[in-house]
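Structure provided below as structure tokens; questions to follow.
With one protein chain removed, the remaining protein chains of the complex are shown where they sit.
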Amino acid sequence: MRTALWLAFAALGLSVGPSAEAAATLKLVEVITSPERTETLKAIVKIFEDANPDVRVEITSLPWGPSFEKFATMVAAGDTPDVVEMPDVWLALYANNGALESLEPYLKTWEHTAELNQRTLQLGRVIRNTAYMLPYGFYLRALYYNKKLFAAAGIKAPPKTLDEFVAVSRKVSSLPGKYGYCLRGGAGGVNAWMMFGALVSGSDEFFNTDGSSTFTDPGWVKGFSALAGIYRSGLAPKDSVNWGYNDIVTGFYSGTCAMIDNDPDAMIAIAERMKPDEYGVAPWIKGPSGKSFPTIGYSGWSMFANGKQKELAWKLIATLDGVPGNLTWNRRTGALPIYTAAAKDPLYADARFKGWFDELSDPDVVPMVMPVYLRAWALFASSIVPRTSQSLLLGQLTAAEMAQQWARVMTKAKQSQK
Amino acid sequence: MGTGHDQSETEPEVRAVRRRLASSAEPYLYSAPALILIVAVMLVPLSVGLSYAFRDIQLLDPFSGGFVGFDHFRELKADHSFRAALLNTVVWTGASVALQFIFGLILALLLNREFPGRRLVQALVFLPWAVPTFLVGLDWAWLFNPVVGPLPGWLFTLKITHDTNNLLADPATALIGPIVGAIWWGIPFFAITILAALQSIPKDLYEAASIDGAGAFKQFRSITLPLLAPTIVITILLRTVWVANFADLIVVMTNGGPADSTQTVASYIFTTAFRRLDFGYASTIAAVLLMLLFVYALAILSLRRLLVQRQS
Partner (left out) sequence: MTIDMLRRIFYWSAHYLLLGLYVLFALFPLFWLIKVALTPNDLLYSEGIRLWPSRTSLEHFRFVLTHSEFPLFFRNSLIVSSTTAVTVALISSACGYSLSRFSFRGKPLLVALMLTTQMFPLVMLVAPMFRLLAPLGLTNSLTGLVIVYSAFNAPFATLLMQSFFDAIPKELEEAALIDGATRFGAFRRIILPLTLPGIAATGGFVFTAAWSELLFALMLNSSSQASTFPVGLLSFVSKFSVDFGQMMAAGVLALIPACLFFVLIQRYLVRGLTAGAVKG
């Protein structure tokens, strides 16, 4: 028995022994994970390691589902990396607490800074006009539609306005067991609510000049009402009140619902399960004002302020976001590029990206950035929105009541942000 | 080993004293390893965790941590979500434990008789306990999903439901999903412990009763039930405490939704801690839950003492 015990402990020790010694080790954490992304990340990191032979990069990949709480726990307990993948919704939480290092000094001397498109630096600087992260790509919403279902319902072209959207949904929903729209009622559904609200109100301003929230404006309320109406009239699956990202993508490629609003990276999963002639991507719908407001999100790389090897950490970020690295990365992640020149890359010339580039070149399409600079936004988006919007969808609240609750939270958030 | 010498009077005395010392230290020595581990690894974090209830602990704000006294408790008193979660917890715990117990009792009674294939049946029917709980949640969520699971169709055909929608998407029925999963997973626990207790009841009691002409039902009521009572009480106590704290199934199957209709105190603690990142408030809720369970445990244990006394 005793020998067994010792063997067990020995095995334990063996399995968690120290790794091969290197002169320096950088810790890199990725939070939006999938096996393919990890492989790609490792490949780019290898380029960095080859160029800096005495540096080793230790990659930690957090499972995507619980990555938020897992990373928060790590940071709170002092287990911080040198470089971390930073989604836009997390930025306010970490930057406002002084956890992140400003990248301004490094950007000043970087040779590629001038090649970045305007949006990159603008969005990286949302917190106190300082670059606490360097974005690696953009996620712009567009409308995916199922060509087969459209054909079966007699629809010739994707909808361009809100009214057309509802009409199309109705036609598809009349097919037995099919629905028009894959509604994201669960986690991460905030984008759709914002898009519909802005659509009808004709503006993407979240706040009035006096700092109060615009959510209670009649336009926004009508927009919320429209989206809720789509669910209540049975144009979205009854189950979708609980649906998250994976559910809507699955709903789309399994042919249950004909349309979803999503970013380019959803294409990777969809392309695996559907043939190119079965689906298409169109620009997002326009509202009564003739304007469209697809949400634009982004993720990037940040450096932790308590890191001991900041120069090296910057070099890693520079490699990841450098011209070859970034393109390789975006090819895998499906995000839109940060470099002005990259738009000409053959990857983006693919017909499937046409929808997004059409959006970007259309003056009536205004990519809407959500107020992620607000510290309270993360909680609002992840907790308050699902709960209250589900109540709205289920008829427990009216759109006006929900808008009031949201406005209260937003106004308070803005005020306490000073 | 003595050499048979006639040593001085002190040797047996010394040995006696040593033995007395040893025997008074013995219980503590045997309990020490477990005790030290539990105190160090559970009690210390537990007390630290409880202390958060009186402080403002925002997980990502290194400047938080100030003492706030009973502020959190005051906030809790006015918290509607907490009250709703408490109600859900009572329903969730009550239904899960009661049904697990009833079905576990029936199973134990069935397995208490010898019959061919009994060992095999016993092994098969206890398998659910070996499945990790989040896998249980995923599996049952899959089963209830009308796109990929058979249950909505069957329930509709059996006229138990009037459509083939997902139970989990309707606030009125959403809690049923996790309850069914919990029942499936928890029956073996009750069945095993009750079966063990059943098998320790001397058979002659039943034989004597049969000779006296008592039917099966009467035997159950006057022999089985009273002798089982202490075991039943302890297992129900333990299970209730575990289930009340059990958020896994709910988080995996419904995430507390839709619209918080399946939010229990345990899952509310989870969301407060890991979404709001407010560990202070989460700890307050946990402390209140702990107090409630403590009161419940005391009540149950007094009941048990009553039953044991009545038995003897």
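Letters A and B mark the chains in the order given here, with residues in each chain numbered from 1 onward.
Operating definition for what follows: a residue touches a chain if its C-beta (ideal position, glycine included) is under 8 Å from a C-beta of that chain, and two chains touch if they have at least 3 such contacts.
Since the model is a prediction, treat every value here as computed from it, not as a measurement.
When you scan A:78, A:176 or A:346 for touch with the missing chain, the hit is A:78. In the full complex, subunit B touches the omitted chain through residues 22-24, 26-28, 30-35, 37-38, 40-46, 48-49, 52, 59, 103, 106-107, 110-111, 113, 115, 119, 121-136, 138-140, 142-143, 145, 147-150, 153, 184, 187-188, 192-193, 195-197, 199-200, 230-231, 234-235, 238, 241-242, 245, 247-248, 266, 269-270, 273-274, 279, 282-283, 286, 289-290, 293-294, 297. Although one chain is not displayed, its contacts with subunit A can still be listed: residues 4-5, 8-9, 11-13, 15-16, 29, 32-37, 58, 60-66, 69-70, 73-74, 76-79, 245-246, 249-250, 254, 265, 268-269, 272-273.
Note that only the chains that are shown with their structure count from here on.
Rounded to whole angstrom units, the spacing between the C-alpha centres of subunit A and subunit B is 39. Every residue of subunit B that touches subunit A in the complex is listed here, in rising order: 59-63, 145-147, 165-166, 168-171, 254-255, 257-260, 271, 273-277. Touching subunit B in their complex are the following residues of subunit A: 68-69, 72-73, 75-76, 93-94, 97-99, 185-187, 238-242, 251, 254, 256, 379, 382-383, 386-388, 390-391, 393-394, 396.
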